[in-house]
Structures are given as structure tokens and as C-alpha cells.
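This report refers to the structure that appears directly beneath it.
Let's look at chain A:
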Amino acid sequence: MASQIHVNLSPAELAYLHASLSLTPPIRPDGRSPDQYRPLSAETGILPGTNGSARICFADGTEAIVGVKAEVEKTGRRWDDDTIFLEGGGDDEEGGDKEKGSTQQGGNKEWVELTVEIPGQRDDDSATVFLAQMLSEALLADGGFVERLKINRGWHWKLYLDILLISPPLSYPLPLLSLTTHLALLSTRLPRLKSEGDEDPFFDDDWAAAPYLYPRDKKARPPVTLLVMAVGNNIIFDPAKEELAVADVVLAVSVADVADRKGKGVEDEDMDVDGRKLKLLSIRTVDPPSRLTPPGVPNASNTAYGHASAGATQQKMPEARAVESEAVEGVWKAPRGGAKLAVMGALVQKVLQKGGVADEVLDALEAVDLS
Partner candidate 1 sequence: MPREAEPSLNEKQFVIQALQENLRLDGRELEQYRPLELTLGDQYGVADATLGKTRVLAKASAELTVPYTDRPLDGIFTIATELSPMTSPAFELNRPTETEVLLSRLLEKTVRRSNALDTESLCLIAGQKCWSVRVDVHVLSHDGNLIDAACFAVVSALRHFKKPDTSMEGGVLTVYTAAEREPVPLSWLHSPFCVTWSFYGEQGEIAVLDATWLEEQVRVGSCTISLNRHGEICQISKLGGTPVEAVALLQCSAVSLTKVKEFSTYLDEKLAEDAKRRNKGGLLAELSAENDR
Partner candidate 2 sequence: MPLDTSTYSLALLRVDGRRWNELRRLHAQIRTQAAADGSSYLEMGHTKVMCVVTGPSEPGPRRGGGIGGGAGGQSKDAEVVVNIVIAGFSSVDRKRRGRGDKRTQEMQSTVANALAASLHTHLFPHSQINVSLHVLSQDGSLLAALINAATLACVDAGIPMTDYVAACTAGSTSTYAANDESADPLLDLNHQEEQELPSLTVATLGDSDRVVVLVCESRVQISRLEGMLAVGVDGCKQVRELLDRVVREKGQRMILEGTVEKGTGLNDLD
């Protein structure tokens, strides 16, 4: 959860931040507009040793590198209705389409292995695990992805995604990592299959001929995970560390572009103008670090100002810190409780609406030329 990143801001500063962010329009510390991302520079195909790789550097200097490696793996050996054809042999028809059915259900966890490396954090640290789970969850939720990995009924590709955060984690790295992963997958190519049918696969070793995992001509794109937060009624995208420190609620929303998705006959009518058809893959609540911020002391109960009352009444009353006070204007109080449903709905809506931020981000990423 985000609370792992520590912010040292005084209650006064927090109160100020919160106030300025809940203005309409909100005033962000770095002067961005609410749905504006940090400027970034990206490049792909930086590592010849991998099937696909990408590097993104945010303007604030945070930098991540993602490398994708693919290995051929026997399918079989799954506790599935179609374990009938274990070693790819003994093929019978309904085995095949059953398999299809099952893979459509979000596919096999084992086909994708995603690891996140954050300097200074153990790789089994719960925050890191949370990140990894979030990113892989988005990938797997899109059934089409796993179908891409199928070679034939006996064999499939296993993808290894290694995500490295190069810079020290200045802000919650989720957006950065997600964008980088997206690019890396876009640039990923798998060797062209030469064998046909269910025979053991062998491949064309001409790299130039290797097709992309996400073919260029199709509109399909890997998922991106956006970090959205709300302060008061304002919705703010790609929040910086300081902004997270006063967030009321933080959501991580994963969307993907599924223009070429067959199956449910819905997409035809509501294609929007640029033919992009967004799909909601996963939403997670991220624990806002604001809950762990130190509260301010309203002047009334500030003993330093001679109002000894608080001290005195507490005199012989253990637990009397519970003496509650109404929220005082300009005094920071760590938020309690959760978020109203309406707010959450608005967040998601803002992400998904046509021409919304998700659209913009995907456009921006398509602009990156894939070497």
C-alpha cells in the first residue's frame, strides 16, 4: 500500500495541501491540471537480449525498466477438464473447446510470471507483492491475453515480466511501472511458428519475421493501470507523493483497449470515433497514506496557549485523549472511515468516459515509436 512511502509533512502543511487541492479548480503543488500526467520520456526495445523491453523516465527523475522474456512450455498437467490429453497427444475434440472455455476465464496464472524489484525493499515485502499482483491481475483479467500465448493445444508461451524500478521510489511507483509494462508488452515479439497443428512446435529463427504479441494492425493494446485519487469532490490523476498524503481515497483502475475482441456481440454498435473500445479490467483501493499522518492540535485545546483545560480534565481520566473535537477549519485531521460510493463511481467514470484520461494516456503511448 502507498503508506509505505513516508512523507514528512507537518499538520499545517497537510492542511494547506488539502485545502488547495479541494479548491475548484484544485491547485496542485506542481501546477499540473487535475487530469494531467507528469511529462515522461520513453523508449522501447532497449535490451536486445529480451523479447521486449521498455524504459520510461518521468520528469521528476523516477525511472523504470521492464524486460519481457518468453519460454515455450508444455500445456498439459493442469487440473482441468481437459487433462485428458496430457502430453499434447490423445487429442479429442471436446477437450479442445473445453480448453478454450477455460482459458477465456481469465486464463492460467502460471502462464505469466511478473516480478517487481524496488531498490531497498524486500521482494516479498507486502507493498511490492501488492504491486505485482495488481499488474498481473490486470493482464490476466483480459482473457484475450492468455489466448495470445497459446501456441497449440499441447504448448504455450510462458511470459516472464521483470519490472525494475531504477530510481529510488520518490512517489508511488504504480503509474510508472504500469506504463512501462504496457510499452514493453507492445514491443514484445515472439518467434514465428513454423510447425503446424499440435506437433511439438519449432520456430523461425529470423527475428525480423517474428510477429508482435500485440499485432500493429489490430487496435488491441495491453492494459494500463491508472492511479486516481479524490480530495473533497476533486478528482486528481497521477498524484505525486505529497498529494497522496492528503488523499481521501485512492483507486488503481486498470483498463485495456479491446477493439479486436470477439465473443460478446456488444462492441459493434458502441464503437466510438477513434474505434477504441475501452474495457474495465480491475479496480483496487490503495490504502491512502493520509490515514497515517499526524493530526494537528486546534488552538482551543493547545496547552501551550494557556488553555490548560484539556490537560486538567484529563488529569485523572485515562483514555481521555478520546476527548473529541469538531473538525476545526485549517487544522489537519487524518481522515477516518471510507469513501462515499458516489465519489468512487465518479472516479471510475472519469477514467472510462470517452475522451477521458484513459483515452489520452493510450493515445500518448501509441505515439511512442516502437523500435
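Operating definition for what follows: a residue touches a chain if its C-beta (ideal position, glycine included) is under 8 Å from a C-beta of that chain, and two chains touch if they have at least 3 such contacts; residues count from 1.
With respect to how the candidates were assembled, all candidates are chains of the complex that A comes from, given by their letters.
Predicted, not measured: the structure shown is a model, and the values here were computed from it.
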item: Selected partner (touches chain A in the complex), from 1 or 2; value: 2
item: For the chain A and candidate 2 complex, residues of the former touching the latter; value: 47-50, 53, 57, 59-63, 65, 67-69, 71, 115, 117, 119-123, 160, 162, 164, 166-168, 170
